[in-house]
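The block that comes next holds subunit A.
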Amino acid sequence: MKHSERTFGDTLLRVDNITLRFGGVKAITDVSFDIHERQIFAIIGPNGAGKTSMLNVINGFYHPQEGTITYKGNQRHQMKPHEAAETGIARTFQNVALFRGMSTLDNVMTGRLLKMSGPAMRYYHRQFADMPVINYLTYPAMWFGDFLLDSLYWGPYQREELAHRKAAEEVIDFLEIQSIRRTPVGRLPYGLQKRVELGRALAMEPDLLLLDEPMAGMNLEEKEDMCRFVIDVNDEFGTTIALIEHDMGVVMDISDHVVVLNYGRKIAEGTPAEVQADQDVIDAYLGVAHEEDLIEK
Partner candidate 1 sequence: QAADTQYFPLFTYRTGPYAPNGIPSANGIADYFNYVNLKHGGVGGVKLVWEECETGYNTKKGVECYERLKGKGTTVVFPYSTGITYKLIPNADKDKVSILTVGYGRTDASDGRVFPWTFTTPTTYWSQASAFIKYIGAQEGGMGKLKGKKIALIYHNSAYGKEPIRTLELLARKLGYKLTLLAVNHPGQEQKATWLQIRRERPDWVLLWGWGVMNQVAIKEATNIGFKMDRMIGVWWSGAEQDVVPTGDAAKGYKAGTFHAAGSDFPLIKDIKKVVYDAGKGIPGGDKYVGQVLWNRGMVNAIFATEAMRAAQKKFGVKVVNGEQMRWGLENLNITAERWAELGLKGFMQPVKNTCADHEGNGPVLIQQWDGKKWNIVSDFISPMREVVRPLIEKSAAAYAKKNNITPRKC
Partner candidate 2 sequence: MFYREAGQFYTSYAKDQGIFQLKQDKFGLWGILFIAFVVVPVGLYLMVQGGLMAASTKDYLYNSIFLLLLVNSMAALGLNILTGYCGQISLGTAAFMGVGAFTAYKFSTGLNYRIQKEDEAGELISQLVPMLPPIDNPILLVLIAGLVTAVVGVIFGLPSLRIKGFYLAVATLAAQFFLVWCFSRVEWLYDYVSSSTIQIPPLKLFGLVVTGSETVMRDGQEVTIYPAAETKYLICLSLVVFFAFVAKNMVRGRIGRAWMAIRDMDIAAQLIGIRPLATKLLAFAVSSFFCGMAGAMSLIFYLGALEGAEAFNINESFAVLFMVIIGGLGSITGSFLGAAFITLIPIFLVVSLPWLGGQFGIPVDAAMVEHIQFMIFGALIIIFLIMEPLGLARLWQIGKERLRQWPFPY
């Protein structure tokens, strides 16, 4: 297989002995793994195994009781969700979490929000950021300046908006959702919603992209498309991807490294081939019927 030849960078994210409890329920118990740069990393496991919870821990929505997360070399503590986004982690959700009242374009554009710091603010960062004395005055002034430009939709702000619009359009082109640009996402069928959600995450130009069952509820053709997008993102932008998926075909084909969770514990880890041959994994997750399918292959 081709992907076995793929090479990866350093560890981007290290998960160390994470334990997460909700009251009496242990969602994750003592799980560790590393995600390397440019890897496509898959987390699989039966329902309720703690996969989604793991992603939530990674992007700061849940705070584990024990263990540490090291991202880009920094060990982090009690991080707020929006801070995770600021460090370049984007994600999609198992139950689609789009902004239902907005159009596709607007949803994708929200992904650009972090990048739209405003022209005055950028100027501030260039000129003043390391001059603490005048910070207290300039920061609010710059912020307010941007705010005024925004509200007048004028000059540099307009140019910035258009630049980001262009970036958003690129994502839209890439995902081939041009024709629903102006449709409110609440009206879209499920599969397209997933795609828009991916678009929103891509618009953030993340370093680490977390995908929670991106292909659920899609038929073969759509899954193929989706896989294509995932692989392209990985190839073209070098984005590291961590995904959860129940379709074994997809996982086996596109992932470089797989972690298997069961009842919150890690029961196996390795290349897809290693994992799918693991008896524990077959018992806990794949089931007998699938085993045949896979062997056949």
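The candidate set was assembled so that all candidates are chains of the complex that A comes from, given by their letters.
List of remarks:
Criterion: contacts are C-beta pairs under 8 Å (C-beta built on N, C-alpha and C of every residue); 3 or more make two chains touch, one makes a residue touch a chain; residues count from 1.
This one's a predicted model, so the numbers in the text were calculated from it and none came from an experiment.
Although all of 1 or 2 belong to the complex, subunit A touches just one of them, candidate 2. The touching residues of subunit A, when paired with candidate 2 in their complex, are 59, 61, 80-82, 84-86, 90-91, 93, 97-102, 106, 109-114, 116, 118, 147, 150-153, 157-158, 161-162, 165-166, 169, 200-201, 204.
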